[in-house]
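Here it is, the structure, as structure tokens.
Note that this complex is displayed minus one protein chain, with the remaining chains in position.
Per-chain residue numbering starts at 1, and chain names A and B are given in the order in which the chains are listed.
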Amino acid sequence: MATIPLERAANAERPGLWSRATKSGTPYFYLLPAAIVMGIITFYPLGFQVWMSFTNYGLANLRLNAPPPTFVGLDNYIKILTNDLPLQNFNFLNMLSFNLFWTFSNVIFHLVLGILIAVILNTDGLWGKGIYRAIFILPIVVPQIIIAAVWLNMYDPDYGAINQLLAFCGHFIGLSSALFHIRWIDQIDPPIPGVPLTLSYFALLITNIWLGWPFMTIVATGALQSIPKDLYEAADIDGASGSQQFMNITLPLLRPAMVPAAVLGIITTFNLFSLIYFLSAGGPLHATEILLTQAYRLVNENQLYGVAAAFCVYIFFILLALTLIINRVTRATESYDV
Amino acid sequence: MSSQTTSLGNLMARATGRTQGSSSAGHTLSLGRQLLLQAMLLVIAFTVLFPLLWVVSLALDPRNISRPTTLQLIPPGASLQAFQSVIAQPTVNKISFLGLALNSLKLAGGTAFGSLLIGVLAAYSFSRFRFRGREALMLGVVTVLMLPAIAALPALYVLLNRFQVVDVVTHKIIFNLRDSLWGVGFAMISGMLPFAIWNLKGFLDTIPKELEEAAIIDGANANQVFIQIVLPLAVPALAVTGFLGFMSGWTEFAVSWQFLNNVQDHTLMMELYNMIGQYAGNTPWSKFAAMSILVSLPVSIVYLALQRYIVGGLTIGGVKG
Partner (left out) sequence: MKKSIFSALSVALVAAFALGACSPAATAAPTAVPVQPTTAPAATVAPAATEAPTTAAATVAPTTAAATVAPTTAPAATTSGATGSVTLWHSYHAGGTEEQAINQLVAQYQKDNPGVTINVQEIPFAQIFSKFKTDVASGGASADMFTAPNDDLGNWVRAGLVAPLDKQLAGKLDGVSKTGVDGVTVDGKIYAVPGIIKAVALYYNKSTVATPPATTADLLALLKSGKKIVLNENNYHNYGFFPAFGGQLTDSTGKCIADQGGYTDAMQYLLDLKAAGAQFQTDGGKADTLFQTGAVDMIIDGPWVLGDMKKALGDKLGVAPIPAGPKGPAMPLAGIDGFYLNPNSQNTDAAIALAQYIFSAKGLAVYADVAGDPPARTDVTVSDPLVKAFADAAAAGTPRPQTVEFGNWWGPFGDMVTKVIEGKSTPADGVKAACAAMNKANNK
């Protein structure tokens, strides 16, 4: 594997030098604003939320001089796990597994498509590269609520563009258009028997793939452009085939750039609130509900603040576990000087 | 599995002309291959553009139809009337597009700027200094890295609601921090700041220390090193992080909807939801489409202005092995 000499050597410590420039309090001084802000607005609410989760905090406790909520111990936590809430079709473990599957199935598609398209775009002598790049940016700059509304319209069973397109294609193989009133969002039965994924999931998947690969392409493009051409020429001289070059030069050199991008993609997709909330609204009977949309509903629609707090504590630990696992797998943060 | 990846590699290699024996430097593409690639890219561009062109078509359509029956880019009788009515007052609520945009701008710009300013200081500290408690504090940042503001919404809602300025005589609430753009801004920064710190630290780690060390040898102190040397070098990183923060603020919906009641505080996303929150059959599609285009423009402009930095900045963090 070719390695590129980088700044790691340059970043080696030169002991004593830095202490010349810094007074003993300087690091803390630089850290102070962040520490204060994060302390007040990130950590304190999280701690408060833990307290809330052990109470039955609700509407009655919102007012300034309202009575404090009563302590209910682990009640909220147990109720969430045993699906004992006054909500219909609430199943915590299903939601969690759907959320995880949703995240990884999406990111895989984003990565693969993003890299492939970036490689195509990077071809020497290709016409109109700039135009294509400008076009491919567009999904990113449109807010998700708009994308969800437009695609929701496209998934309309009777007049939507997707069904019309499918009917058009089906026409050529002799299928009648009556077959193509597919109820993408509303259909409860999974299309593939045995696989518990509703059509709503596939609709969301298609939309999010449309939305997600441009970002990976941008990152990959930048990384591709910094791969020296000599490597490929050297490989040519050595007699490596095209696919060997792709596998052994392109992909490994893309890896450092794509790994943080993939991590970012995992984070965003796991917490993809707006698209799911507005496109499938949690899917038919909450089949496509993710943790974040359910947490929002608990606060917004049900005003069950204590339960919502317990739910969010669950989310915190799940996300923490996910972060640690990802860190371990990608060693993304270890390459920094922790 | 490996044969599949090999054939994929073959496909990529053939498509991009990088097969055995071809020299890639300065080699122009054969016409056949060019056309093949153009065809593929055109199909991809079509899939990207189709929904967006449809939005444009809806925005120009004077008939305010909810479901277009034919796929035309420029509908018959195209007019800019939807744009005009959106700019004047998008929904029935009495606030103009400009008012909404200003609110969104305050929110997005304020939180992006705030998280950048605070974040770069903290990131520099983590990146360059060694001090007691560094690991623990970094860990603190990493644990909340993936946590969006919505996951702290119960606590944020309840806590920010307690900051009220109440008239003791009439018991009227004069100011409720929760019901203001400040409250929404604070809630959003709670989610944005850890990410900004982590991202900026990653970038700063890749900047070689030699320049700074040279300056220190010349007698500069840490502050001078930071302001005069590191900050200019970190501009791409700042651009990327600022852009991501701005976008996240501009498109924020959940927290603002939950917190804000007063129409004068509404953001663009909230009014967009007002339009579609009714049954879909009543959505004023032309106005919605027109507003969508107007809302997407600022982010596009910011992106185009910072494009060079963004693309460079996104990959700096990567090219470090």
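The rule is simple: contacts are C-beta pairs under 8 Å (C-beta built on N, C-alpha and C of every residue); 3 or more make two chains touch, one makes a residue touch a chain.
The structure displayed is predicted, hence computed values, not measured ones.
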Sole contact to the chain not displayed, among B:Q34, B:Q81, B:N161 or B:Q224: B:N161
Chain A, residues in touch with the chain not shown (by the definition above): 43-44, 46-48, 50-52, 59-60, 62-68, 86-89, 156, 186-189, 284-285, 300-301, 303, 324
Residues belonging to chain B that touch the chain removed from view: 66, 91-94, 135-136, 139-140, 143, 161, 164, 166, 170-173, 176, 178-179, 257, 261-263, 273-275, 277-284
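The definition used in the following text is that only the chains that are shown with their structure count from here on.
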In the complex, chain A residues that touch chain B: 3-4, 6-8, 10-11, 14, 17-18, 20-23, 26-28, 30-31, 33-35, 37-38, 41-46, 48-49, 52, 57, 61-62, 64, 116-117, 119-128, 132, 135-147, 149-154, 156, 159-161, 210, 214, 218-219, 221-223, 226, 229, 232-233, 236, 239-247, 256-261, 267, 270-271, 273-274, 277-278, 292, 295-296, 298-300, 305-306, 308-309, 312, 315-316, 319-320, 322-323, 327, 333, 335-338
